[in-house]
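Below is one structure; the comments refer to it alone.
Removed: one protein chain of the complex. Kept in place: all other protein chains.
Order of writing sets the labels: A, B, C, D and E. Residues in every chain begin at 1.
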Amino acid sequence: MTLMDSLMVSLIGLVVVFSVLILLSFLIKFQSVVLGYIMTDKNKLDAASAKGKDTGDFTAEGETVVTAEVPNIVDEGWSTGELRLLGVDEKTAAMIMAIVSHESQIPLSELQFKMIKAIN
Amino acid sequence: MTLMDSLMVSLIGLVVVFSVLILLSFLIKFQSVVLGYIMTDKNKLDAASAKGKDTGDFTAEGETVVTAEVPNIVDEGWSTGELRLLGVDEKTAAMIMAIVSHESQIPLSELQFKMIKAIN
Amino acid sequence: MTLMDSLMVSLIGLVVVFSVLILLSFLIKFQSVVLGYIMTDKNKLDAASAKGKDTGDFTAEGETVVTAEVPNIVDEGWSTGELRLLGVDEKTAAMIMAIVSHESQIPLSELQFKMIKAIN
Amino acid sequence: MMLIACILIYMAIVKKYEPLLLLPIAFGVLLANLPMANLMAAPPDDHSQVGGLLYYLYQGVKLGIYPSLIFLGVGAMTDFGPLIARPSSLFLGAAAQLGIYIAFVVAICLGFNPQEGAAIAIIGGADGPTAIFLSARLAPELLPAIAIAAYSYMALIPMIQPPIMRLLTTKKEREIEMVQLREVSKLERIVFPIVVTIVVCMLLPSVSPLIGMLMLGNLFRESGVVERLNDTVQHALINIVTIFLGTTVGATAVAEVFLSPATIKIIVLGLMAFVFSTIGGLLLGKLMCFLSGGKVNPLIGSAGVSAVPMAARVSQSEGQKANPANFLLMHAMGPNVAGVIGSAVAAGFLLAMFGS
Amino acid sequence: MMLIACILIYMAIVKKYEPLLLLPIAFGVLLANLPMANLMAAPPDDHSQVGGLLYYLYQGVKLGIYPSLIFLGVGAMTDFGPLIARPSSLFLGAAAQLGIYIAFVVAICLGFNPQEGAAIAIIGGADGPTAIFLSARLAPELLPAIAIAAYSYMALIPMIQPPIMRLLTTKKEREIEMVQLREVSKLERIVFPIVVTIVVCMLLPSVSPLIGMLMLGNLFRESGVVERLNDTVQHALINIVTIFLGTTVGATAVAEVFLSPATIKIIVLGLMAFVFSTIGGLLLGKLMCFLSGGKVNPLIGSAGVSAVPMAARVSQSEGQKANPANFLLMHAMGPNVAGVIGSAVAAGFLLAMFGS
Partner (left out) sequence: MMLIACILIYMAIVKKYEPLLLLPIAFGVLLANLPMANLMAAPPDDHSQVGGLLYYLYQGVKLGIYPSLIFLGVGAMTDFGPLIARPSSLFLGAAAQLGIYIAFVVAICLGFNPQEGAAIAIIGGADGPTAIFLSARLAPELLPAIAIAAYSYMALIPMIQPPIMRLLTTKKEREIEMVQLREVSKLERIVFPIVVTIVVCMLLPSVSPLIGMLMLGNLFRESGVVERLNDTVQHALINIVTIFLGTTVGATAVAEVFLSPATIKIIVLGLMAFVFSTIGGLLLGKLMCFLSGGKVNPLIGSAGVSAVPMAARVSQSEGQKANPANFLLMHAMGPNVAGVIGSAVAAGFLLAMFGS
């Protein structure tokens, strides 16, 4: 294979990678827009999946951790998805998360924070 | 295959299933009666197996440890996320967690404490 | 194979096993001496490995749930094997265990209760 | 086909129809139908090129290994105690195979050959691994449709059975409370899998891979001395095999066969089989109710279709609707697990008749 | 060769260079080079004698099964949320494959044939299973050197990238804080793997075993209905396969090939590929920074090489050095996981060009 050929292959290869990934990025954007419209469906899905979490005829491997608490009053915390922040602003929370992630060497994506709360 | 043949096959099939399962049911009844007589042997077995539960050169993978509590009254403990401290200050708790982590050789990030409580 | 041959084979076999294992034992002694000299390296290794215990881009399987308690005074609880009952009678305890077993869909034989305690 | 895959994924995730199997199956359908990906391609005879990934993983289905290993895990998860306590449960587990034979006759009438008819009929056994085991041997080209139908209807049990149950039983029958089951000793539990293995495998050798592994798993569970093995077959092993089984079963779905009238027929026959199995179980339940002088609640009969533990839960819920103090769950578990043995026996018979 | 094995073991244990792969690889090198042990020996054609242990385990590499199953586990461990939230991350994931093509041209110039050149070049993808998958097909004799180089450089990312990052970006650019990513709905997460599978596998069928399994694993993760399977692919399955993959890849290292100038060339080319991939990502990052009017921190571009999650951590740490309030980790995760798809696409292209 000549240098020229190899350059050609490389160029085409680069174009292919870019084309596929750019196409993907547009599809994802498109998907997000479309799915945004089908909000009702989404809510149904979320509800269904929440209900479904504890069904299943197999018992889950590992241990079932049940943290039962008696919520005396409805908590007034501010919620972002699965994370509740109580008396902490978002920036501090991000910092805490980064620190925990760094200290524990666990990537942020694998950590699951339930609640960050200021202790007075 | 003609309809007649298929009906024949089905009939025989049904008879086979019933025969085998009825035979099984009698064998199980018979087994229960016979084994009922050999009570002494059974007791020996039960005793042996009770003793044997914790032998074996392999350790069993994952056991479910449940700390069940009878909440007579709503507990007045102080809560940080998933960890409840009862009658223990934060410093002591941190120390205990560090000790447990060190003793068990499990990094703190992988331990999950449910409750640390002073026992009086 | 004659008896003589078999005796010969056995003798050689015994010599082989002894030779290899004696050679190994000397190599291990030699290794210990050599590695003893490279103490600095070893310390570096130990330090590195201590640090390394909790690294790794994968999270460890299963989490260990520990119920840590601060035994201020020796507890006066009543013990049945591995299960301690504090302020709960045996009957109530049995009921609780049955309920937990039923709710969690885990057969009683696979649940391990550490302590059942009345919270006042 | 990709659309079908997406519908199946939807059913698995949103409707939660047996997602452990249906999700891998659905994705297998998707993967195998990507044009040119050739994931199911066999290597050339001289092995000069490698075959597709799913082709290799599929060998475990073709050789009957995966369904047997799934049964190993199922055996370790199954408590045969209620069956041992009341052996008459086995009658119900036999009656609830009725749909298999009805479906077989109709399938023959619809023009399927006997092998195909038997494979389709086994859907009425309401038991996934058994259905896959049998159809992989008798009619591999129908395998994906049969597996999908079997798992879907198993998930739909709470919709299929209740109307039939209410139709065939009187409120008075549904209200019947049954006497508590006696306790079963450890020794009985240990002897049970050995007896079943010997009896069933000697009478129907063709099904011994399934029954043998089912009972080995149960022996692991009941012996109490091999907790390590018991735990692994219930988790790591069954999960790994489930992934491989599901994905490759799905991957056998090629458009020409799957998008043919045969699939529609299979879906209809499968439903019919489920309905008649339910009816079979209920009718014998009524008979046993009558013969026992009203001690047996006929609702436990429908649990004989297997579909563990879904069908038993349906019996429980229907019984409680008629009489809030009625707890049929443990009573229905007997016929329920008997149904697993029942469908395996039926499969063994069909394999003995029509296997090569 | 044994000395090399010991050096690799040292790197794995003391230096902690990707020990999960490097330790088995190193031990595989050791085992395969024990004189007369013949652990990689094929059985005679008539199978009258058994072959070596590692020969049998190696079939999973040869048939492309192990890398695919590793990707199944990787998919289950990967959170594509940041990528879905900011799809432009994919541009960076594409740009950071630049090194692959540069290395390919240089490899051809150095006299490697196209198959070998492609296998070597894929080191620049910074993705172990992809590199192993491709070289097992295109240039199996170079497999061990390529795998070792790929995993070693992935471990060395925190040393390779920072100087380049500081060289190519201004302090002001590095200080840029990015706006928080929007939340991604569960539905988007579920649809994503399906869309990627269909699009990528249809455009590049040759890479469908990798992308298909990656996305199946991700679907297990995101669907939320198959926790059992998700758990097993992330633990038991990926660990078992990792051991077999690592040990047998190492065992392909025979002295005649490994101790040749080719290995030196591969090491140099691999480093070059890593450097140019980093440069590619950074340069496009700068362009996106410019075009967005300073909203994109170019440091996240270098994370596009994949090497998840090491490269993203490097972006985070360099960003924080320039501006202690700068948290780039989540922003860098997008290009980071995009890089996995990017290298798989690049591998698919090379396989389509040069595969038999």
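Convention: a contact is a pair of C-beta atoms (placed from the backbone, for glycine too) under 8 Å apart; a residue touches a chain by one contact, two chains touch by 3 or more.
What you see is a predicted model; the values in this text were computed from it and never measured.
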| item | value |
| --- | --- |
| Residue, one of E:30, E:85, E:273 or E:311, that touches the chain absent here | E:30 |
| Hidden partner chain, residues of subunit C it touches | 1, 3, 5-7, 9-14, 16-18, 20-29, 31-32, 35, 38, 41-42, 45-46, 49, 52-53, 56, 58, 60-61 |
| Absent chain, residues of subunit D that touch it | 62-65, 68, 72, 137, 190, 194, 197-198, 201-202, 205, 208-209, 212-213, 216, 219-220, 223-226, 228-229, 231-233, 235-237, 356 |
| Chain not shown, touching residues in subunit E | 2, 6, 9, 12-13, 16, 19-20, 23-24, 27, 30-31, 34-39, 48-53, 56-57, 235-236, 239-240, 242-243, 247 |
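Simple rule for what comes next: only the chains that are shown with their structure count from here on.
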| item | value |
| --- | --- |
| Cα-centroid distance, subunit B relative to subunit D, in whole angstrom | 25 |
| Junction residues of subunit D, two or more chains touched | 13, 16, 20, 235 |
| Multi-partner residues of subunit B (each touching 2 or more other chains) | 62, 64-65, 71, 75, 107, 109, 112, 114 |
